[in-house]
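Input: a single structure, listed below in structure tokens.
Apart from one protein chain that is not included, each protein chain of the complex appears where it belongs.
Going in written order, the chains are labelled A and B, and every chain counts its residues from 1.
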Amino acid sequence: MRAPSVVRLGPRSAAVLGLASLAGLMMFVWPLLVRVEPQSMQHGPDAPFVFIGILPILIIVVLAELSEGGMDSKALAMLGVLSAVNAALRPLGAGTAGIETVFFMLVLSGRVFGAGFGFVLGCTSLFASALLTAGVGPWLPFQMMASAWIGMGAGLLPRRVRGKAEIAMLVGYGIVVAYLFGFMMNLWFWPFITDAEVPYHDGHISYVPGDPVLENLHRFAVFTLLTSTAGWDTGRAITNTIAILVLGPAVLATLRRASRRASFGAVATFDQDLRATALK
Amino acid sequence: MIELDHVSFTYHGQTEPVLSDVTLSIGEGELVLFAGQTGAGKSTLLGTINGLVPHFTGGHLEGTVSVDGETTRSRPPREFAHLVGVVGQDPLAGFVTDTVEDELAYGMEQLGLAPQVMRRRVEETLDLLGIAELRGRALRTLSGGQQQRVAIGSVLTTHPKVLVLDEPTSALDPIAAEEVLATLARLVEDLGTTVLMAEHRMERVIPFADRMIYVPGTGGVVDGTPAEVLRDTPIAPPIVQLGRLAGWDPLPMSVRDARRAAGSLRSSLGSAPSRPVGAGPVLLSSSDVVVRYGPKVAVRAVSLDLCAGSVLAMMGRNGSGKSSLLWALQGSGPRRGGTVRVDDTDPKSLDSARARKLVGMVPQTASDLLYLQTVADECAAADVESGATPGFCSSLLDRLAPGISRSAHPRDLSEGQRLALVLAVQLSAAPRIMLLDEPTRGLDYTAKAALATMITDLAAEGRAVVVATHDVEFVASVADRVVVMAEGEIVSDGPTGEVLGGSPAFATQVAKIMGESWLTVDDVRSALPQVVR
């Protein structure tokens, strides 16, 4: 089955998306990349604050590019409604550690409506949710970027897989992204919650700017294992698994039906000149 | 102003055209009423005017549609936003923003009007529609009638030359519908806009309609003055049906016309038929039921008995406590005081699976109960939930509404069919009492008639049926007892003839013409001397 072109990803959009993702990725994993030369010490500590300023710019540039040719009203309304659904699902899990309900819908929508839509949906869902809960802050761009990747990745999974295999694939994906999301968010935040910038203070799990990547990664892995993997990330993975297993087939069918009914990229034809004019 | 030239339209994947070879010319300032059954192609026809059909829906259009010289062939609907304003059925679903003022401005923002112009037009429109005091309110908190007025206002701000309204009142209760239609009548007088309106409460619009277009569902259209068109359409308001029965010519288009013509008919009739009153054994008895939500009292110590074989209609304005009472009687809703007894059990004390075997209920939004992908799945699930033999629900559905495809998606059914499905699902638990909350909302004449038959059959099988509704004509055709509620109390209770006939607010059209003892056209028909009949 052909993926509906809900939000088109042309070569140019793909290039912008790829570059922004690369830069974004570096901002997530900066603690591992930092290599400090003795004489340029001052750049290390400032970097995270600079990134907090730059990541939002990356995101708006990508979003502007994705909607550059104008966005179909149906895609937009769908985006708005699904963002509201995601924003509504999100607080369901608050309060209970690790029950993160926002991702399964994102994965399923990305799967049905494609990678571009998944990316934008990840951004708008988290943004809408932050506005609704007054949760706007420097963490928001990082959450938006990470969820956008999750939505996009779901759209890039092999299209041909259907039925039980599809659910199994999505469950697998859900588990992987649950851990990856926790990993990425921790990685970005790690130096802040332990000690990044108090040089006379080396806590043992602390991040050490300029240490070899592997050593920092090792330390980080232990940190994340001890602090969140067992709790939040596993909780998130379990929530994703259960939600996709139980609700997946029905939600997929519902979304696909909606996609059919909306007949994205509907072709309007006329007599006389039988050249097809797509909606756009 | 609007020219349709040999227009035919076919949806993708369908072989039969919805419209075939329609040619119409609608002049400036005309008010045209569109009528036809649900699914006959009214909405499609109206959709062609601003190009939503085929640009939005997809499909193949032949011929040309042009508005003010612009053809929809080359330009998408958004390029018609300053020419054609479209108002749909459910105002809330069409709102983009969330406050009244922002919504009024939205269309103008898209057109790129200057801020001063927008400011001025918003103020003008607020006054024109009499909604100035609502300006800062959240759209969601408005009543249905207010929402629809805002929706109309939001398309008027761009000063369109044509206003297209697709059943603007079908999702509203009669009071809100009155509000909206009255507003529209005034607009037509004041603005001189061309108005195209599909409306099933035809009798409200006919007095000021210049023209009527009937869409029979065969692809063509019947075009003429309302009196001409209504002479032989299968759907017609009661006044027209009465006029046809009595052979009046020209057909009366308003109650006043009809009343003037009715003198001879009245004298030729015998006595009014007595309406049977169901008086079976009491199946449900309740006393002093109290429902309150915090400080707000919804039901104020109401006592009500329901008898086997009787259809009780519950009337009253929105917020008078009808729904709360029904939910309390069923047992799922809150009840603060009083008793409800069915077979010496209180349904509230049972779990919901057993309560529904005593008292069944169809809620206001019936589709809330449907969650599976096909009709067959829903029926099978209902059998399991009710512990019925497999196939029971399906056979019920066949009796209620024959011919529903089992592989169809429940959401693709028409309103009437979906109602029948939910009714079948609820009946599969075999309750002897069935409560229906506003089942007539959004149904056209045909679907209402079908529902009336279903309800009469249920009562004939010895069930007690309660229907909460605003629809007087529907009540007159099904109910044998009417309860009117106001502010949580029952203010009148009695046989249908007494309650409806005696009240100017609840009188049916026929009663307004013929006097209080005649409620429906059928009443008149049965009393006609053989010769005329």
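Rule of thumb we're sticking to: contacts are C-beta pairs under 8 Å (C-beta built on N, C-alpha and C of every residue); 3 or more make two chains touch, one makes a residue touch a chain.
The rule is simple: contacts and distances are computed from a predicted model.
Name the omitted chain as UniProt records it, choosing among "HEAT repeat-containing protein", "Polar amino acid transport system permease protein", "Cell shape-determining protein MreC" or "Energy-coupling factor transporter transmembrane protein EcfT".
Choosing among "HEAT repeat-containing protein", "Polar amino acid transport system permease protein", "Cell shape-determining protein MreC" or "Energy-coupling factor transporter transmembrane protein EcfT", the correct UniProt name is "Energy-coupling factor transporter transmembrane protein EcfT".
Of the residues listed, B:A132, B:A182, B:A353 or B:V491, which one is in contact with the missing chain?
Once the missing chain is taken into account, the touching residue is B:A353.
Touching the left-out chain: which of B:L19, B:V67, B:V122 or B:C307?
Of all options in B:L19, B:V67, B:V122 or B:C307, contact with the hidden chain holds for B:V122.
Looking at the whole complex, which of B:L52, B:V221 or B:V375 touches the chain that is not displayed?
Answer from the full complex: B:L52 touches the omitted chain.
Across the whole complex, list the residues on chain A that are touched by the chain not included here.
12, 15-16, 19-20, 22-23, 26-27, 30, 33-37, 40, 43-44, 47, 49-51, 54, 57-58, 60-61, 63-65, 67-68, 70-74, 76-85, 87-88, 120, 123-125, 127-128, 131-138, 192-195, 198, 200-205, 210, 215, 218-219, 222-223, 226, 242, 246-247, 250-251, 254-255, 258, 261-262
If you put the missing chain back, which residues of chain B would it touch?
Spelled out for chain B, the touching residues are 50, 52, 55-56, 76-82, 84-86, 88, 90, 92-98, 101-102, 105-115, 118-119, 122, 136-141, 154-155, 158, 293-294, 327, 330, 332-333, 351-353, 356, 360-363, 365, 367-372, 382, 385-386, 411, 425-426, 429.
Just so we're on the same page, only the chains that are shown with their structure count from here on.
Across the complex, what residues on chain B touch chain A?
12, 54-63, 73, 76, 371-373, 409, 411
In their shared complex, at which residues does chain A touch chain B?
74, 250, 253, 257, 263, 266-271, 279
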